[in-house]
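Taking it in order: structure first as structure tokens, then the write-up.
Every protein chain except one is present and positioned as in the full complex.
Chain nomenclature is as follows: A and B, assigned in order of appearance, with residue numbering initiated at 1 for each chain independently.
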Amino acid sequence: MPASPILEAIHHAGRIILGKDRQIRLALVCLLARGHLLIEDLPGVGKTILAHVLARLLGLNFHRIQCTADMLPADIIGVSIYDRNTGGFQFHPGPIFAQVILVDEINRATPKSQSALLEAMEEHQVTCEGETRPLPEPFFVIATQNPYHQIGTFPLPESQLDRFLMRIEMGYPDQAAERELLAGADRRDMVASLNPCMEPGELIELQRAVREVHVSGALIAYVQALAEHTRRSPDFEAGLSPRAALSLLRAARAWALIDRRDLVLPEDIQAVLPAVAGHRLHPSGGAPTASSADIAAALVGAVPIP
Amino acid sequence: MQELWLFASAGMSLLPHVEHAPIWLTIAVGAALAWRTAIWWRRTALPSRWLLNFLVAAGSAGIFLTFNQFFGKDPGIALLICFLALKLLEMRRVRDGLAIIFLCYFLLLTHFLNEQGIGVAGFTLATLVVVTAALASLGHGGRPAADHLRQSVLMLAQAAPFMLVLFLLFPRVQGPLWGMPADAYSAMSGLSDSMSPGSISNLSLSGEIAFRVKFEGDLPPRPALYWRGPVLSLYDGRTWRADARQRKVSPHDTAAGPTYRYSVTLEPHNKHWLFVLEMPWKLPPDAILARDYQLLSKTPVRSRIRYEAQSHLEFVPGADESEVSLRRHLALPANNPRTRALAEKWRQELATDEGIVRRMLDHFRQEKFFYTLTPPLLGENSIDQFLFETRRGFCEHYASAFVFAMRAAGVPARVVTGYQGGEENPVDGYMIVRQSDAHAWAEVWLKDKGWVRVDPTAAIAPNRIEAGLASAVLAGEPLPFLVRTDLSWFRGIRFRWEALSNSWNQWVLGYNPQRQREVLSRLGMREPDWKTMTAAMAVLCGLLLLGLVFWTLHKRIRIDPTVRAWNLLSRKLAHLGLARRDWEGPMDFFNRVALSRPELAHPMQAIVALYIDLRYGKQNDQSAQQRLRKLVSNLEIIAKR
Partner (left out) sequence: MQATASFKRWLFRLYGPEAAPIILTQRRVYVLPTKAGLTYAAALGFMLIGAINYNLSLGYALIFLLAGLGLVALLHTFRNLVQLEIFPGHVEPVFAGDMAHFSLQLLNRRNQGRFSINLRFEGGGAVSTDPAASASTLVRLPLPTSRRGWLHPGRITLETRFPLCLVRAWSYVEPDMRCLVYPRPEKSAPPLPLSAAGESGGSRSGLGTEDFAGLRSHQLADSPRHVAWKAVARGQPLLTKQFAGASTTQVWLDWFEMPPELGIEARLSRLTRWLIDAHAQGLAYRVRLPGKEIPLGMGARHYQDCLEALALYGD
């Protein structure tokens, strides 16, 4: 099965990021499905490490962008600077020109910078001074956002959230994992000692294989039923968009591939549902604090598999 | 869009009335329609209520002036037409649209007062589709035109079985329920009780059917096909009239020659005569035989009727005619001196009455007489003029001149009108007698023989009797289209068409209380009275409604066999309390079952793998579906003790 290097990667990553197998797996699914990942959590729960580990294991180069309020779009994309020697403008690529990018605290950037970044994510290319430059392949953005400190920030608007295939929460490690973490070696050193599990070309192959995973009519009917339910149920403020339903299928395909299957099962949909649908659905009125997992569980329980 | 539907409905409903409505009304309604269309096209305002009230008053006044009354068929129809046209100008709300549509339905019905042929039925059906589509467009203006049309056709098609049941079983009542307006039957044509020069030749130009005859057994020879109608024995110098003072007689009981049995389906002509082959012997019930052997019905024939009769060709009545009666048949006004002189000359020359008759016929044959549909007009002494000057005439001229001459010569004589000939339709075997077969001939009374038929036309134009009108008249004369002989291919079609319209008349238009009883007893209903008919009608309508209700509530649910097998598995496992949850995927289900009942893990594995392949994989063949079904039904569940 072509997914074996992925399993290997999950195995290695799990040794560094303890007790977070599910998050690692979802992050890889997101990468295989050619989507981008939003991690919403407190600082210090291992968001940065996760990005590092993934880049390292998959043999990809890695950049980090720390967002601040005074950051300009050019600080992300790059600038053309006049070169006296050549007598012309030369493009100095910004940090976005990398295969794995960690955008830290994206809600601190101004809407203008945010939209420049998100546009690059969507198009897989940047346009600077009238010139279009493609971004490297594979291209994977992990953005983090701190949901609790809101003042002076620019929370991503609904429409921009939709650009992220998934949103996940890291959460605190459980007791056993935390004990092991505290007792173990420095995580930074461990990351540095990691060896890639695959060639970059191999990853692109896998991304292509995701698209080959079979989706039957019955499964499409299930996805449709889920979306339909969110649209007509009074429990949600707005239903899932067709794009969201497509994302769900895309992620489920990647999940099935990692599970070494060439067809998608309803279980795959259910597995990726919290991450894919959590940030696109808002429970109406009563329960504003419901987590993605609760929302997804309620949704799954309400819709029979056709 | 709705407006267009309503315009089309109104136009189609009004169209057949153009032929019968007063001309000024047709023009006014046409103008109103054009005006309304212009308003719609230019989106200008509808006329004010004041103007409409004025138009209603003007239209009503016009109708009153035309007909001198409001009650009756024609003024009633005219009023409906007028209201429909004006309602179109007042189309503001849905209610006005509904009123237009109901008026259209009414107009469709009233058109049947004029005509009820197959063509009319077809046109009415087409109009009904359009009017119903207009009604549907009132229910929902936004749909495309084709949808309204489809809706209308679908609903009418579904309504058709109800129509059939009600038509067959609705207990028929013979109308009328009250006195008819006097003008109800003005449109009917046929022979009248008087004859003046030109009255029959006018009739001969009409190809309309007078009656149809169905013979049991052989047909009589064509020259013997004299269908007796009004007998005219009173003459005022120009017009022959029937003698109204008639005693009733029974047919003579001496008869000779073969008997012909036949049934006649007579088109309504609003007079009393029933046409029978000369001479009637067995009469239909409810018919009266007058002394001069006219067969009369008790009421005017105002709807198509059917009667059976028998005739003998060689049966001659009237041998015992009284003196008084014979003298009446010699009465003449004091004109036409030349004819009188000629007749008196013959009387002196010839010994017997037969001789005089033969002499007169010879006269017609030897002198230059012509048989024509377009004779010249005649003046005061019309018979003198005809016999000695113009010498061109149609059967009524010859019959009239012959009888006049006979009476002048002292031979009792009278004019008989009716039809001569008839054409057999090879398609259904009915003989058709048309208005163009209308004819006039003479009868003379001879001692010991009684009344003897003499047809002077036969002396002039033997072909008229042998082969029909078309071969007898001069070339180039106008003839009814259907009588012409040169269109043989057309005659084939015509026969078919007439056979069709005959069955239409017999079974649809002639479906009266009597026919209904006949049909229903043939369908196995014994002694059908209105109670059993109503009951049968209710039951059948109920069944039809049930069928439609079923169609209404019917949902087509086809369950995939794979899913059916999967549901069966869940039902089986439900005995163990392990039914699949609605939202549970196949793998989760399998894991849960395998965990709680490890012994089922192995057989379940094959089922789940196959199910996943069929439902979520690319496999889609029937043998695999059957295999799945077999696996599931073979799975043995042993309940926990």
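Operating definition for what follows: contacts are C-beta pairs under 8 Å (C-beta built on N, C-alpha and C of every residue); 3 or more make two chains touch, one makes a residue touch a chain.
All values reported here derive from a predicted model rather than from experimental measurement.
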Checklist entry - Of B:Thr44, B:Ser322, B:Gln366 or B:Thr552, which residue touches the hidden chain? => result B:Thr552
Checklist entry - Out of B:Gln151, B:Thr417 or B:Asn502, which is the one that touches the chain we can't see? => result B:Gln151
Item to check | Selected from B:Leu89, B:Leu219 or B:Val508 as touching the chain missing from the view | outcome: B:Val508
Next on the checklist: Even though one chain is hidden, which residues of subunit B still touch it in the full complex?
Outcome noted: 94-95, 98, 102, 105-106, 108-110, 112-113, 116, 120-121, 124, 128, 132, 135-136, 138-140, 142-143, 151, 155-156, 158-163, 166-167, 170, 173-178, 180, 184, 303, 508-512, 541, 545, 548-549, 552-553, 555
Checklist outcome for this item: Those residues of subunit A that touch the unshown chain are 68-70, 72, 79-82, 89, 108, 110, 112, 150-152, 155, 228, 231-234, 236-238, 284-285, 288
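Simple rule for what comes next: only the chains that are shown with their structure count from here on.
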Next on the checklist: Please tell me the distance, in whole Å, between the geometric centres of subunit A and subunit B computed from their C-alpha atoms.
Outcome noted: 82
Checklist outcome for this item: Given the complex, residues on subunit B that touch subunit A span 582-588, 612, 615-618
Checklist outcome for this item: Residue set of subunit A touching subunit B in the complex reads 214, 216, 218-219, 262-267, 270, 300-305
